[in-house]
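Shown here: the complex without one of its protein chains, the others still in place.
First chain written, first letter: the chains are A, B and C, and each begins at residue 1.
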Amino acid sequence: MSLYGLMAVFAEPEALIEAARGMRERGYRRMDAFSPFPMKELDGILEIPKTRLPWVVLAGGIAGAVLVYALVWYSVEIDYPVNVGGRPLHSWPPFVVIAFEAGILGAAFAGFLGVLAANGLPRYHHPVFNAESFSYARGGKFYLLIEATDPKYRKGVTRGQLTRLGAELVEEIEA
Amino acid sequence: MAEASANSPAVLHGRHDFPEISGRIGSIVLNGRLPRHFWTAFFLCFLLVLLLLYSITYLIAVGVGGLGINMPVVWGTMISNFVWWIGIGHAGTLISAVLLLLRQPWRASINRFAEAMTLFAVAMAGLFPILHLGRPWFFYWLLPLPNVHMHWPQWRSPLVWDFAAIATYATVSLLFWYMGLLPDLAVLRDRARSRPAQLFYGILALGWRGSAFHWARYQTVYFLLAALATPLVVSVHSIVSLDFTFAITPGYHSTIFPPYFVAGALLSGFAMVLTIAIPLRWAFSVKDLITLRHMDNAAKLMIAAGMVVAYGYVSEAFFAWYSGAPYERAMMVQRAVGPYAPLFWTMLSLNCGVLQLLWFRRIRRNMPLLFAIAVAINVGMWIERYIIVVTGPSRDYLPTSWGEQSLTWLDFGILFGSIGTFFALVFLFIRILPAITIFEVEELAEEEGKLR
Amino acid sequence: MSAIADNRLGSAIDIEALRKRLAHGGEMWRSLEEIVGAAEFRRFVEAEFPAIAERLPAKPNRRTLLKLMGASLSLAGLAACSKAESIVPYVRQPEILIPGKPVYYATTLSSDGFGIGAIIESHEGRPTKVEGNPDHPASRGATDAVMQAAVLTLFDPDRSRTPLKDGQPASHGDFLKDMAALVSRWTASQGQGGALLLDASTSSTLAAQIDALRARYPKLKIYRHDPLAMPAAGEASRALFGSALTPVYRFDRAETIVSLDADFLGEGPGRLAYARDFTARRRVRSPNDRMSRLYAVESTPTVTGAAADHRLAIKPSEVEAVAAGLNAALTGQAGASGSPIDQAWMAALVDDLRAAGRNALVIAGAHQSAFVHAAAFAANAKLGALGNTVELIEPPDALSVDGDLGALREAIGDGAVDTVVALGTNPLHTAPASVDAHKTFSGLKLLVHHGLYRDETAFLAHWHVPAAHELESWSDIRAYDGTPSLVQPLIKPLYDGKTLHELLAVLGGQFETDPLSLVRRHWAALDDDAWKKALRDGIVPNGAARPVSVTVPPNLGGLRPAANAADGIEIRFVADPWLRDGRFANASWLQELPRPLTKIVWGNAALISPATAERLKIANGKVINVASNGADIDAPAWIVPGHPDETVTLSFGFGRRAGSVAALAEGYDAFRVRNGAEWFATGTAIAHRENSARIITTQDHHAMEGRAIVRHASLDAFRQSPDFVRQDAPRTPTESLYPDWPYDQEAWAMAIDLSACIGCMACVSACQAENNIAPVGPEECERGREMHWLRVDRYYAGPLDAPDTFFQPVPCMHCEKAPCEVVCPVNATVHTHDGLNAQVYNRCIGTRYCSQNCPYKVRRFNFVDHQSFDKDEAGPEQGVHNPNVSVRSRGVMEKCTYCVQRISAKRIQAQIENRDIADGEVVTACQQACPTQAITFGDRNKKDAKVVREKSAPQNYALLEELNTRPRTTYLGKISNPNGKLAKPGEATDG
Partner (left out) sequence: MPQIFSKNANGVARFVIWGSCAVLLIAAAIGTILPRSDLVTGVGEPLAQPVPFSHKHHVGQLGIDCRYCHNGVETSSSAGLPATEVCMTCHSQLFTNADMLAPVRASLAGGKPIEWQRVNSVPDFVFFNHAIHVNKGVACETCHGEVDDMPLTRRAHTLSMEWCLGCHRNPEPHLRPPQDVFLMHWQPPVDIDEIRRQLIGVLDIHPETMTDCYVCHR
């Protein structure tokens, strides 16, 4: 049974932020915070990198639109050219509409799948669930995780620091 | 209700703490003790579901000849139902996506079921283009599938655009909705005591653990999806309106349709939101989460949309006259005095007349009355769609082919059946998923500093 | 729908108000209800809309469910549905027959006993289509609606299939036994007490057989019962010239024509030829072309009146006065005071006639009195037209008989006759009220009935023998001008029916005869080559009757006009244009074919004029009781603009009680008020009934709404401005966002001459026969779901009492920029290289968007299943299907294809022979049937093609051309030739 890290529980979002900032000042890097709802402040403290997902979404959109337009073009020009109402084979105005919809669809899929992939979800079994205190059941508390792999991690020391930073409870998590 | 007199009631009432919020919302789902009238209502809806199934079976066995359609009015209730349902779907997306982008805090407690409503409405709408077909079992010929007939869809046809638009809209709404659900599913997972419930919600929650890193990406993409949904929602009903404007039939061939349809969609959509929310907040006593403020804003949006629709009516008539095309003019006159006149005037009085009541705050804050108005608008909007569909062809170019259609029991069986099915789905949703977004309400409570 | 609307509305119509509003002629108006204004509309709407009626188009039975399963299987959308089926070759393949290639035979079809030549198309020995025989004088290559249905009646599952003795199936042998008994009895008694009851016929074989029988049984009595007989001309000529003669008209020589209640375009055995000649004289393509002029005086609206340049509607009894007046005027006597028409009109008319001289023509209505005929003869003689535009011939239907049904009744009554053999007639339906046929015939010792159906008479008869259909029979027949021709079988009798001749032979004691020899023997004069030639050509050469020259005595042979009829309502009887006396009542095509003027289907109505309706406060669809000399019937009223006042038109043919299709139809039986063989009755009483009855029409609105739909002008106006169709017509856009599609090979196109169209509906019927178009029945028709690919729109313009009537055939326009195609999501309707707007049934999924977007509304949708695809269940009626046209299933759209199967056949032939398709090689079904050649079809890219010449006429225009749909079908504006001296009220010369 190796140790995954220390989980500190806070009652209030502010406490969590304070703690996170404090731990960071103490030089901890491998940290993560858990909260029932998003907390912007943590981004800076935890040095959460700016996500590149928007580019993924853009790519998805373009891919969808281009693919579908190409399909349409192929079908009317190459595969089955037929005179429909005296309109040209490649009458682009109507085709744009479908391409647009396809673009949206592509983008949406890219975004959704992208965020799941980037977050490594689905992940049904994760060490943090080992923490007795970790639950969103009653609205959830606010958790700060210091990973055991953090260079500055010292068992007793870290626990002490967290408690001093106002953690209601600090527990060790099995990996 | 003390707050009724307050000028601008708050989005959230009283003080809450997280356990209380998640508890109250979650318990609706988890310990499943729902009031009796809930089940009575559900049963009634279920009867309508049976009606729908019977009607559809009959329709497929006998053919679309069972409907009122005829020459020259070959389109009928299947199309108007379709447009109507799609329209209803729009409010959901608007609330969840557009208001999210506009950072409107008050959306928080109603967006979840608004989105659900969108999904179910789109599901209903999706039925009708298929039921409309003479040979419904071949509906998939609208898709570009590999086949030994070497056949392709005819991409110039608005019906194909429809197909694309509806499919996209349904999918995107579903993704958006599911993404919004993730954190709440996690809450339910953790609250669940029974193993099956744990597994059910656990699997759906995908192991969500609320990591700050996840939240960061989650927020970004959630906003992006919203940003995608907004042009989408506008495009969808514009494309639906192209089914009509693309045709040269008098009364169809009009440039005002896209904006006018979108506005109509919002009008009917918000009407439906109110039709659901008012009983909901009463039945589950979440009056302090879904407050008068929500109702009030929805009503105001209805006025806004309604006025655009009214403008649509006016400009339709004006351009019919201004175009100088005798066919357009004759059609408009016929609409007002012809065989469909009673419907036409009913529509105007509902969508433009009754609507005006919402200018008064007392009425906006009077739930029973607001509910009645919302229902009236829903009816009015259905009539509008029906009128648009039938009056054009019934009075088109050659007088010798003029004629009216008359509805059969089947037309109504399918319409009411679909309404029943829609509400049955809403009930199921309330039963098994949190009808109010827990995490956003909590966030809201946090921001509003309404924490004990 | 309309019918119902009318029922509810009629009561509210204030016709006085109408007339005020229409006082100033030209205004185009709509269906009566609409002129009255919106008030009634709103009332109607409140009562009527939205009508939530339980509808069961077709009960979902086992077959439907099976089909459903089939459908769900085909959901898999797999490859060519190659399910094992068995195919059977011939055992002995006939020489001339190559499977897959149609064979054509000439024969002659009977119309009220007279012959009209036909060419029958036969597939693997299965007659499927009737065309006209170009060599036959009565057809000239054209057909009418009724002829088209011959193939349908041939395969009618209701036909009686076995002899019946007292209603019980019996063998033909048994029948022969009983007949043997009869023969021996008659031989002993010289035919004492025996009588034959014959149908109208011009067969000389029949005549010979009758004579033989007479010789054999001197005391045998021969009666003829032709409910539609019109003997007046014969009587008149007998009185004038001593012998019965039949007039034959030469419209190709006539310049000024006066019709005294004669519907020569729609009635009578010569109608097709007459229509052809009449319109040929009125074909105007350039300002210098000349045109004949037609004055019509008529007692009920007819297609002839609609085609007339001047029309006058009067009571039937007043026609005599007009005739007298005309005659007087021509002889220069003081104008008869009694004449119901104003002198100016008469004067102008007389001047016109005089101007035309020997090229003038006065026609008396065949059903009119002998006096009118005499007057007409006299007038023609006076003008020198006798022998030029009118020729008199020996009556082709001459047959010496002992009297009609009335006489037979007498004979039976006083016991002179106890045995009757009814051949082809159905007296129990067609007997006038004055003859209680049931009582009369049930008194008989033996009644033998020979007919196609087990009809009313068959039910009473002791013996019923199935008759052979005319497409199963050997016989001969004469045309209106006396030309004899042969009738040859296309197919072996399906139900072992016997021909008329066989039956007579049996009565003559020859029990073993074959139908051919009976006829061949009579034509022994023809050697085998001549006989073969006669069969091949469809006529017996130079057999036409020679004109007889006569002189008209001054005193009109003592004929006098009947004493002026007491004022009061008069009845004008007409035979239904399609069902005739009811013999075709079981032909669904004919039941569902709109009547030319009323557009009524699946029933008949009592037609009255707006003024009369107003006076009697009668509304459309309200049931009225018409009582005349003792008898009376209930009939729904129908207000017809231009109908003479104080007159009600009743039509025969409905109210049949036998036949499954006939039973579907509504309608009354006019024979129940008929007295003797009269064609009009005076002193009629009309009473109200409370209830309304359903009247189904295929057209609810009758005005052009001021839209340039049928563009028309007088000849003078045309001469001043040959391009009148362009004037006050909306500008035609030519610009298009997209480049035009090139059509460098054939470019099929059609031109329809509205001046030539007489609205006879032959084209519609032909289209239905050619293209396997399903009849849908009254309920579906009422919902506006009829399937005719080609319809003939009828518009009224001008004053309510004397409107102009316009006909416009509307097939698919085959637009080059087809609105229907761009909206189809599955490519089910697309363009072909030769510019056809093709409809691919098997690709169609039934979104109906194309119909939605078709400004001409020419597309038709299969709302329910109209045809059975289960070949075992479908029954004999499927035999009529054209094997070259798909039978459409439920849920698919269909429409006019320009008879693409005919185009394909010709193209394949041409390509096999490595040549181009010649002009006139491809003929569409409607074009081929049209008696007036109003329809031209061909390749627009051939400079010298006939269709190109037609389209280059100055009055050529496209319907709704302002929509820039670029139709391939265009119209030639209607040109009429009114007398400048008679400004007709509401005459629209502006186009």
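By our rule, contacts are C-beta pairs under 8 Å (C-beta built on N, C-alpha and C of every residue); 3 or more make two chains touch, one makes a residue touch a chain.
This one's a predicted model, so the numbers in the text were calculated from it and none came from an experiment.
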Which displayed chains make contact with the chain that has been left out? A, B, C
Kindly state which of the options C:Q192, C:S868 or C:S886 is in contact with the chain not pictured. C:S886
Give the residue, chosen from C:S243, C:T832 or C:N941, that touches the chain omitted from the document. C:T832
Name, in rising order, the residues on chain B that touch the hidden chain in the full complex. 145-150, 189-190, 198-199, 202, 207
Extract the touching residues of chain C with respect to the undisplayed chain. 76-82, 84-93, 98-101, 745, 830, 832-834, 836, 838, 840-843, 884-887, 897, 900-901, 903-904, 908, 911-912, 914
Just checking the interface: what residues of chain A touch the absent partner chain? 82, 122-125, 129-135, 137
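Note that in this section only the chains that are shown with their structure count from here on.
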So how far apart, in whole Å, are chain A and chain C when each is placed at the average of its C-alpha atoms? 80
Please report how many Å separate the Cα centroid of chain B from that of chain C, as a whole number. 56
At least two partner chains per residue is the criterion; list those residues in chain A. 80, 84-85, 87, 91
Residues in chain C with touches to at least two other chains are numbered 819, 821-822, 824, 827
List the residues on chain C that touch chain B in their complex, please. 1-2, 5, 30, 38, 41-42, 44-46, 48-60, 64-65, 68, 71-72, 74-75, 77-80, 699-707, 709, 780, 783-786, 791, 793-795, 810, 819, 821-827, 843-849, 851-853, 855-857, 860-865, 890-893, 959-960, 963
Which residues of chain A touch chain B in the complex? 13, 32-39, 42-43, 46, 48, 51, 53-54, 57, 61, 71-72, 75-76, 79-80, 84-85, 87, 91, 94-95, 97-98, 100-102, 104-105, 107-109, 111-112, 114-116, 118-119, 121-126, 128-129, 134-140
The chain B residues in contact with chain C across the complex are 58, 60-66, 68-72, 74-75, 132-142, 147-149, 151-154, 156-160, 163, 243, 246-249, 326-327, 330, 337-343, 393, 396-404, 406-410, 412
